[in-house]
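Here the complex is missing a single protein chain, while all its other protein chains stay put.
== chain A ==
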Amino acid sequence: MRVVIADDEADVVAFLKSIVEELGHIAVSFADGNKLSQALMRETFDLVILDWNIPGKDGIDLLKWMQASLPEHPPVIMMTNRSAKKDISDALNAGADDYITKPEDRSVVAARINAMLRRNAGAGAFDAEAVYGKYHLNRLDQTVTLHGETITMTAKEFELADLFFRNADRTLSRNYIMETIWRTNAVLATRTLDMHISRVRAKLDLQPENGFRIFTVFGYGYRLETITTSN
């Protein structure tokens, strides 16, 4: 697949390019926002990794332009030095599908790129059983098995866990989660979602030791991250 790397820092471009190519995809880099927008109008790409401070056009402006001008635009991962909650939520709310705060580990970046490409490729089949690392999900009796022990959960908890596993390494907004699990647009008490996530985290013992962690994107949503232990 074709991945656009839009950044003006050569080191970063090289770093990302090596990851993308390692994943078996094609990397196309742009160091200028205007050139990127021209290319996006002519060509088809599967993913755009967009730097916030790209010369020519501001990252957020580019995002908004894509939302407005390209009906079938590819998913966008924002790359930024900024880690403030507001900046991240601004980016996600402006239409970015995910974000990466620089500097980030190679494995994390790879996982996030993969998740984004997988989603775009329409991944996420509904088999009766699925295996995610150490976790075995049985969608029929809605149980999860870890280390050979079966963990019993409520329907909502299982659905939530299933949603996270299916969308591992993808940032899910709170609204998305609530619409998907509770099938409602109504603003649920924030504590309800927090409590459910807390319970899922505790019951499934979702922690790096077990290969996963739940990461809160403050002001936006959650992400189940796969932990890849290098060396």
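Basically, a contact is a pair of C-beta atoms (placed from the backbone, for glycine too) under 8 Å apart; a residue touches a chain by one contact, two chains touch by 3 or more; residues count from 1.
Everything that follows uses one rule, which is that contacts and distances are computed from a predicted model.
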Hidden subunit of the complex - UniProt protein name among "Quinone-reactive Ni/Fe-hydrogenase B-type cytochrome subunit", "Tripartite tricarboxylate transporter permease", "histidine kinase" or "Peptide/nickel transport system ATP-binding protein": "histidine kinase"
Of A:14, A:172 or A:227, the residue in touch with the unshown chain: A:227
Contact partner of the left-out chain, one of A:42, A:147 or A:191: A:191
Identified contact with the non-displayed chain, of A:14, A:60, A:151 or A:214: A:214
Touching residues (missing chain, whole complex) on chain A: 83-85, 103, 105, 190-191, 194-195, 197-198, 201, 207-209, 213-216, 218, 227, 229
